[in-house]
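A short write-up of the structure that comes next.
Just one protein chain is left out here, and the rest sit where they should.
We just call them A and B in the order they show up, numbering each chain from 1.
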Amino acid sequence: MSTGVLETATAGVEKAPRGSGRPRRRRPSSTREQTVAAVGLILFALYSIAPVWWLIVNATKDRQDLYNSNGLWFADFNLGANLSDLVTYDDGVFFRWMLNTVLYSGGGAAVCTLISIAAGYSLSKFRFLGRGLGLGLVIGSFLIPSTLITVPLFLLFSQLGIVDTVWAVLIPLFISPFGVYLAKVYVDGAVPDELLEAARLDGASEQRIFLQMVLPMMRTGAATVFVLLFVSNWNNFFLPLTMLRGSDKWTLAVGLYSWFANRADTSVDRTALTLVGALISIIPLAIVMVSMQRYWRTGVALGAVK
Amino acid sequence: MASRKTWIAAIAVAGLAVGMTACSAEDSGDSGEAVELTFWGVQSKAQGQQAQVDLWNEEHPDVQVTYVEQASDADMTTALQNATAAGNAPDLFEIPRGYSVSFLVDGVSQDISQWLDNDDETFAQGAFDFVHVGDAVVGVPFATNPTFNAVNTATLGGFGFSAPTTWDEFQTQAVTMQQQGDIKSMNLPGEDPSYLRDLATQFGADWWQAADDGWKVGFDSPESLAAGEVIQRAIDADLVSNHTYIEWDALMQFYSSGQLSQFTTSTWQLPIYEANFQSSVGDWALAPYPAESDPADLVSPSYYNAYGVSASTENAEAAVEFARWLATDEEATTLIADTVDGASLFPVVADSSGYIDALLPKNLLGDHLSDAPAIVERAVETSRSMHEGPDQVAATEELVDWWARALTKDVTVEEVLEHMQEWTVADLTSKNIDVVG
Partner (left out) sequence: MASVYSSAPARRVRVAKTPPRRGWQAAQSRAGAGFSIPFFLGFLVVFVLPIGYAVYQSFFTMQASGGLGLGGTEAVFAGPGNYVKAMTDEGFWASMLRVAIFAVIQIPISLGLSLTAALLLDSVVSERRGSGFRTALLVPYMVPAIVASLIWVYLYSPRVGPFTAAGNALGIDVNLFSPGMLWVAIGNLIVWMVLGFNMLIIYGSLRGVDRSTLEAARVDGAGGFRIAWSIKIPAIRGTLVLTGLISIIGMLQIFNEPLLFRAASPETVTKDFTPIMAIYSQAFTSNDYSYAAALSIILAAVVGLLSFGFYTLTTRKETS
């Protein structure tokens, strides 16, 4: 099916006179198409963002209004008080949590992206003994529920003596089979074999090829992997909860959860804090996303071969 | 607040001298090095624990405690189970609700009967009975929840009623209110069968009872079934609402709306209602838990929280001593009973009357505040609780599934209890625990 269509597409190219500069029946992405796309995307965007309106509105409320006023509109505007509570609660533990989270998310995602791309590149472009097994293991590991491995991982790390240290959280974050498989798929699509062969014939070492050719070509793929891992790490809850002890080591996800989980059990209701905290915690994520935007520009020119 | 803190600090300094001599006397054959204990609590739930630990550390330089906060009860449980398996469990921890016996069975906690008894009657007897299972003592009790009824006087007054003194009176009143005003009189959330458990406790049932050579399972005992009947009557007459805790805002609005005539509660919950209610503040009054038959024979169901000592600790005696201090020392209990900086926990000391006034909210009860302390005292005096069982939490999960079906009238409460009897016996047997009777 696919080859047939590509033939048609290329046949179309041959039809139009080369270099004549005057294409027949040309249909540039019409205004109509752009409008349809815009409408569709606006609908998707609304669907995604509208529920977060609830978060914005309710982060400005105090405890009583939270439980008694209409959830979709403001009541007494209490955002200032909520924010100052957030900053001062428990000696500013919120910012300690944020720092911890930035460390785990950023550090973990950065190293993991590098490891994943290396492995993805390896599994995609090379043939070696055990490659098939490796690939199978990667895919197979998606099947393992994390509830199963958390307990033995904790026991293993206890044996190694790294429980309650940063490494107990970072090491599992460095290893993402999902990242590897995603990277492999991206390398399959973005890095042509001919280019690699050309470089090898030119005498480049494998390391040089990887660092100076493959990585730059993988900009979009790497950015995607990094962002997905970063966000996933940011909200990762189970891992820091199991491996770390003591509230000053918590990440934002665990901290916010601890504020919220006991609201029906205590006289101090921290739901308002949780909501403001959640709102603030989205900001660094948004910053990361926006600063990565340039990697999704249209693909890099393919260089030597074509 | 400031004055209280300086007061506490002053006492601490004064007590330091006394404390030092007392503690060094207890150190048996130690080279003088400080004993270090790790203590896990759920600070966001039992606020004030860090303050208690700080106070102890000041007063007892030879037994230093490190406090580690856990995120919630559920996480405390998994963290303890993991830590026990890995060999790095804390010395002392707060036992999450439901696990007092099963932790002993699973080897997470140890029997502390050689260090803890109530011969000097410092603890309320009901509290000590709760942790005294068979010949073992499963933990150190530190808090309780005296249970009573909170009635909306405006709603009841509209019908000329005052608070019901027995369950029969409750039923007749509630039926009238339902028919004439669509007023509900019991809120039973599908995810919380505690109303059933409380009633069974009041009626004298024991869902798990430790006999000499095994457990006696009592879900289908006559007392338990009688308790189930009371609930079934209420469900059948449509007196029951089903707001769940997850929709906390809807729940609070419903409670304060006047459409619910009463709910059973305890001291630690009252400040929550005062803070969340936007209406009916001042209409509420406390009344005794409706009695089974004779108001003079009142039994108030209650529950106790306890600290457990790890099975692998090397400092069990010190841990027990620290736990006992947390539960009975006057300053420590005041810290945790505080309604602002503490957790409004009700202490388990033999004479707890001094704590009651501070625990009562000032606005919620309006003009009825002056009658409240007597109600709370009576609730404490008439407390009874059931022992927990070795598979308490698993059984509770199963109970929740069936309880929710009873509320939607899919099954009867009697069928729920019969099922739980069967299920629990089978579950205990499969774990190689003996069931008798």
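Note that a residue touches a chain if its C-beta (ideal position, glycine included) is under 8 Å from a C-beta of that chain, and two chains touch if they have at least 3 such contacts.
Because the structure is predicted, anything quoted here is derived from the model rather than measured.
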Omitted chain - touching chains that are shown: A, B
Which residue of A:Leu86, A:Ala109, A:Val163 or A:Ala190 touches the chain not shown here: A:Ala190
Touch criterion as defined above, residue of A:Gln64, A:Asn82, A:Thr224 or A:Asn262 at the omitted chain: A:Thr224
Interface residues of subunit A (partner: the chain not displayed): 1-2, 5-6, 8-10, 12-13, 15-16, 23, 25-30, 33-34, 36-38, 40-41, 44-45, 47-49, 51-52, 54-55, 71-72, 115-116, 118-119, 121-123, 125-131, 134, 137-145, 147-149, 151-153, 155-156, 171-172, 174-175, 177-178, 180-182, 185-186, 188-190, 193-194, 197, 200-203, 206-207, 210, 220-221, 223-224, 227-228, 231, 234-235, 237, 252-253, 256-257, 260, 274-275, 278, 281-282, 285-286, 289-290, 293, 296-299
Touch residues of subunit B, complete complex, unshown partner: 74, 77-78, 81, 101-102, 104-107, 111, 133-134, 136, 190-191, 210, 213-215, 243-247, 249-250, 253-254, 311, 390-391, 393-394, 397-398, 400-401, 403-405, 407-408, 410, 428, 431-434
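Keep in mind that, in the parts below, only the chains that are shown with their structure count from here on.
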Centroid distance [mean C-alpha coordinates] between subunit B and subunit A, Å: 43
Residues of subunit B touching subunit A in the complex: 42-45, 47, 68-69, 71-72, 74-75, 78-79, 82, 85-88, 245, 248-249, 252-253, 268, 271-272, 275-276, 278, 339-340, 343-344
In the complex with subunit B, residue positions of subunit A that touch it: 63-64, 66-68, 71, 151, 154-155, 158-159, 163, 241-242, 245-247, 250, 254, 257-259, 261-271
